[in-house]
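With one protein chain withheld, the remaining protein chains of the complex are depicted in position.
What follows is chain A.
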Amino acid sequence: MTSAVATPERRRRLRPSGGPDRVFRVVLRLAGAAVLVLMAMVGTFLFTKAVSALRVAGWSFLTTEEWEPDSGRFGIAAVLTGTILIASVAISIAVPLATGMALYVSEYAPGRVRRILINMIDLMAAVPSVVYGLWGFAFLQAHMIGLARWLSTYFAWFPLFKVTGSDPRDPLATETVYTSSTFIAGLVVALMVAPVICSIMREAFSQAPIGEREGAYALGATRWGMIRSVVLPFGKGGMIGGTMLGLGRALGETIAVYLIISPVFVIQPHVLQNGANSVSALIALRYGESGPMALSALMAAGVALFLLTLVVNFAAGSIVARSRSGAESEA
């Protein structure tokens, strides 16, 4: 076996690589470099465009909540917090959902159901985000008001769930305080990122070595016992990596958030309350109507988002690569 593998390798080394081979290698290297160059170009472009706004705002860019670029008062304190809040709501809903889906698909579902489910999940990931947004605005929002009210009524002691201006004992209280909130936007984004997270997790789970699974069964484990002792520890890297990739997507989600939220320029930690914001939605909302200064300010906000997603994605990459399932799939 080893000799069979070794022989062709030795033969290839003996012959100096020919022209086509070299050309191919150059093309591949260029393609690889293009990715890096593009990344760098996006970064430099954003940064050079943002410089004039950053010079005006200085360090207060990080601490100012308002967004009035024409009068020189603007910063990302509110929008960046809003982005992170929406993304965290999305992730805390999407991850349990995706874990359940992935475990069912990879461990429990019978063959035909599994194929159908995999197709459906891929389909969910392929639905354009504007469709999710419209559906969220026109349909889901009205149906989630009840849940939001219930949460705020009974869990208002949890600071994030507080809703000012709501009075559950007043039958005439307006329901609009629960609409256009971080929670509703996060929920829609959760439905968009869940399929992505789910596919990565499923991939990781299905790679759990068959020998270890059978070993667990042989030691008397139930199926859940086997999942707990073999599949989950093995797929941990995939789970974390999938979550981080989902987080990256959730941070950058634009149009669905844009359609749902009512933008406010203060730090709004009450996730159930009307009023939210995100960097990408702000850019989508304002880019078309901005003068040069406002545009530069939007670019600066873009830089912040770019750096944030970069960090998240690098972290995800390194975690996935370091884990067992990830290392195996990389190799």
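Operating definition for what follows: a contact is a pair of C-beta atoms (placed from the backbone, for glycine too) under 8 Å apart; a residue touches a chain by one contact, two chains touch by 3 or more; residues count from 1.
Rule of thumb we're sticking to: contacts and distances are computed from a predicted model.
Selecting from "Phosphate ABC transporter substrate-binding protein PstS", "Glutamate transport system permease protein", "Pimeloyl-CoA dehydrogenase large subunit" or "Decaheme-associated outer membrane protein, MtrB/PioB family", the unshown chain of this assembly corresponds to "Phosphate ABC transporter substrate-binding protein PstS" (UniProt protein name).
Checked against the full complex, the candidates A:48, A:92 or A:176 give a single residue touching the omitted chain, namely A:176. Of the candidate positions A:63, A:164 or A:318, contact with the hidden chain is made by A:164. Mapped onto chain A, contacts with the missing chain fall at residues 66, 68, 70-71, 73, 137-138, 141-142, 145, 153-154, 156-157, 164-165, 168-169, 171-180, 258-259, 262-266, 268, 274-275, 285-286, 288-294.
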